[in-house]
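The complex appears here minus one protein chain, its other protein chains still in place.
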Amino acid sequence: MNHRLSYSKVVTHGFIITLGVLMLYPVLWMVSSSIKPENLIFSSPGLWPKEITFNNYINGWNVVRDVSFGLFFKNSFIISVISVVANLITCSMAAYAFARLKFPLKKLWFACMLMTIMLPAHATLIPQYTIFHNLGWINTILPLTVPKLLATDGFFIFLMVQFFRGIPRELDESAIMDGCGVVKIYTRIIIPLAVPVLITTAIFTFIWTWDDFFSQILYLNTVDKFTVPLGLRLFLDSQGESSWGAVFAMSVLSMLPITLIFFTFQRYIVEGIATSGIKG
Amino acid sequence: METSTVKQKSVPNLRPNQYKKTQTRKNYIIAYIFLLPWLIGFFSLVLGPMVSSLYLSFTKFDLLNPPEWIGLANYQDMFSDDKYWASVKVTLQFVFIAVPTQLIAALLVAVLLNKGIKGVGIYRTVYYLPSLLGGSVAIALLWKNLFGIDGIINQVLGFFGIAGQGWVSHPDYALGTIIILATWQFGASMVIFLAGLKQIPSELYEAAAVDGSSKVNTFFKITLPLLSPVIFFNLVIELIKSIQVFTSAYIISEGTGGPINSTLFYTLYLYQRGFSYFEMGFASAMAWVLVFVLGVMTIMIFLSSKFWVHYEDGGKL
């Protein structure tokens, strides 16, 4: 064993751990706030709670009379899962066309796609709402999921285009030699080799949908349709009385699924899923 | 070559030339089928609102009454509006500091967490946690808890005998804390870099190791060039995202962009004019100026990409 090597390992570990503590602080702080009694959260802001209570969790879980926070978890989960599947399929299709196929007007469409990323959402909010209203989709999950089915999230198309272009073209060519058509190259070569970026897309879509407040508050009107971010705001009145303890408690709970999902899937970003057959 | 001869046999009635034409046409159709979901989405859900916001930018529109055509007045007002320029300044400062720091932090951590350290999955998750907090309502409180006058940062500084500031509430430092927040939430770029690192064939590293290339040398000779499409992506996206930064400033300043407009980001001002002051026409004009500027910047980055982005597919879109 090389002495210098283990020394550098210690330094690396030390560095990673120190930095990690900085990253972890907000979560510890949130957990600690969530078990403080309501009247100590702001008047005694230290990390270590002087008194411990789990009332915030009970109170938070039973948000309002006829709905519990569990329903919000369910609703959020449904929307997030649909969005993940939709984004994976439709964005990868569009990205494949942009990255690999030849067709007229390609540059125009690519520019249009980039432009959709550039326009601030606030500017198109009202016409977009009007469209969904005319379709009768308000207070359903359709305005939140159908756009994903139609690949409107340019971010992920662009992301996938960049990754697909990193896959050597020789692989396509040899596949053509083996008699593969355009569709087969997509399913047999591009998709298996793009697993890291697909996992990335899945994780991001899930987490960002889970956290998305603004479009969800816009399109969902009644609490039975509400999602986690809307549920969290139900406790908050900027002028009246808010239940911050419940906000912290439910924030901690709402972070659990996304942390778990991230932890479970992050390894596939780096390791890939058994890409047997073709080497990257 | 071989395939075409094989296929040619199955369609013997066509002359080669004509066959090639049908084949390209068929490929075009397949390409458009792949693009179809996006095309439908673009034309049915995206284009209409985009065009109508462009139209609204030439009108006076208070959201609640029909828009009224006023030509270029919104654009003219914009250029004589001090607050508009204040928001441009704040945004540019943010972009020029936050984008590079965030990207470099993300890249370094990604390289560090790419290879086999024990418990690397836990580290990755921990490093991603701040990004998970995202636009959580708790962020504003957390930031005061950290950077307030009796916050943690000042306690640490006090330990070293340095008198602190009310960082979040001082007009000279408030923007700095938001830059720190953005840097601290580098998780998304980190993940994208990690995915990019995975794509680099391991044989190249093995070959470099055989050649006795140093770690630093390998990083610059292999990692960076092969990662360049992903760096390019992160650069373009971070640029767009940080010019459009909204949530963190909105939450931390409670929507005001204060103190004294020091955190009045472009889109925050756009939102204020559009939704709080009922001037959607003006807000739309701001949005389109932003699109124009971003478009020019993106084109410039795209043009420059020829010189530094290395594509495995040969570089033609």
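Letters A and B name the chains as they come in the text, with residue numbers starting at 1 for each one.
Keep in mind that, in the parts below, a contact is a pair of C-beta atoms (placed from the backbone, for glycine too) under 8 Å apart; a residue touches a chain by one contact, two chains touch by 3 or more.
Everything below uses one rule, namely that contacts and distances are computed from a predicted model.
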item: Options "Tryptophan synthase alpha chain", "ABC transporter substrate-binding protein", "Assimilatory nitrite reductase (NAD(P)H) large subunit" or "Electron transfer flavoprotein subunit beta/FixA family protein": UniProt name of the undisplayed chain; value: "ABC transporter substrate-binding protein"
item: Contacts of the hidden chain among displayed chains; value: A, B
item: Which residue of A:Ala94, A:Leu125, A:Leu171 or A:Val228 touches the chain not shown here; value: A:Leu125
item: Candidates B:Ile30, B:Leu47 or B:Leu157 - the one touching the absent chain; value: B:Leu47
item: Touching residues (missing chain, whole complex) on chain B; value: 25, 43-44, 47-49, 51-52, 55, 62-67, 137, 140-141, 144, 148-150, 165-166, 168-171, 254, 256, 258-261, 272, 275-278
item: Sites on chain A contacted by the missing partner chain, in the whole complex; value: 38-43, 45, 59, 63-66, 104, 125-127, 129-131, 133-134, 136-142, 213-214, 217-218, 221-225, 230, 232-244, 246
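Assume only the chains that are shown with their structure count from here on.
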item: Of chain B, residues touching chain A in the complex; value: 2-3, 6, 24, 27-28, 30-32, 34-42, 44-50, 52-53, 63, 109, 112-114, 117, 121-138, 141-142, 145-146, 152, 184, 188, 191-192, 194-199, 201, 226, 229-230, 232-233, 236-237, 240, 244, 246, 267, 270-271, 274-275, 280, 283-284, 286-288, 290-291, 294-295, 298, 311-314, 317
item: Chain B-touching residues of chain A, taken from the complex the two chains share; value: 12-13, 15-16, 19-20, 22-27, 29-30, 33, 45, 89-91, 93-94, 96-104, 106-107, 109-110, 112-120, 122-124, 126-128, 131, 146-147, 149-152, 155, 157-159, 162-163, 165-169, 176-177, 179, 181-183, 186, 196-197, 199-200, 203-204, 207-208, 211, 213, 232-233, 236, 247-248, 251, 255, 258-259, 262-263, 266-267, 269-272, 279-280
